[in-house]
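With one protein chain held back, the other chains of the complex are shown just where they sit.
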Amino acid sequence: MHGKLGSIGTFSFVFTFFTMYLFWLLNSGVLEIFYLSLGAACAFVVAYVFHTRFTLVKDYRRALKSLVYFVAYLPWISWQIILSNWDIVKRVLSPGMPIDPRIISFQSTLKSDIAMTTLGNSITLTPGTITIDIDPDGTFYVHSLAREPADSLLTTPPSEMAARVGYIFGESRKWK
Amino acid sequence: MVYFEAFIWVILLSTSLVLYRIIKGPSTYDRMLGVNVIGTKTIIILVLIGYVFERPHFFDIALLYAILNFIATVVIAKYLERGRICE
Partner (left out) sequence: MIEVLGLTLVTALLAIGAFLMLTAAIGMIRFPDVYSRMHASGKCDTLGLSLMLGGLILYQIIDQGFDLVSVKMLFIIFFVIFTGPIAIHSLFRAAIKSGHEMWTRDGWIQWKKESNK
């Protein structure tokens, strides 16, 4: 499962170790030598077993760039989350309950697993849509609560969200 | 704070509404979804209780509950989908 500690193996091991150790420190908050070494031992074991699964990106220069772009993506997605909640609240509380569920599928150009995961999670958090399934070739199956959210995903062939997520992971050029 | 108790009561009210869905069903997936939603509400109830009783240890329990809630939902969904958990 965990191969030789080559360059990428070393990077992912060190990254996992420090993430786990930071998590330990922030949760315990005790700065005694016994607890510090206990945390280091636990972080070492966890990092040794799981570092290949914890670090999804392969190229760490690209990863740093992706992280910066991802942070820049957060305000837009937060606004989308607020819009989606307003949408759901309107649909739940209006007496006629204006829902018209349907399932749509669309093709995206994303390649890597982490990009498709990010797009799937983003689709689930944005107005009226939930990702059902993703094929390995990038076909997304989406359950939509009404007609308008489905249309907003379908109309512009590489939809805005897919373009933004692809831009984060360096798989498409800047939207617009 | 005193008025945090009012929010605990509001969330308990919504928990009881979800409990109706869990008892009524009609399918296993409705019940699992209800358990997931109640788990989310439990997290916030634990944090509010930590403030009402002034005991910071409840925050650790809330963090653990968030992790357990996620893992339980995913594992049971996987079991319902494939009929087994380990490959």
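Letters A and B mark the chains in the order given here, with residues in each chain numbered from 1 onward.
The working rule: contacts are C-beta pairs under 8 Å (C-beta built on N, C-alpha and C of every residue); 3 or more make two chains touch, one makes a residue touch a chain.
Every value quoted in this text rests on a predicted model; they were computed, and no experiment measured them.
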Chains in view touching the one left out: A, B
Residues of subunit B (touch criterion as defined above) contacting the omitted chain: 1, 3-4, 7, 10-11, 13-15, 17-18, 20-21, 27, 29-30, 32-34, 36-37, 40-41, 43-44, 47-48, 51, 56, 59-60, 62-63, 66-67, 69-70, 73-74, 77-78, 80-81
Residue numbers in subunit A that touch the chain omitted from display: 23, 26-27, 29, 81-82, 84-85, 88-89, 91-93, 97, 99-103, 105, 120-121, 124-125, 128, 130-133, 141, 143, 145
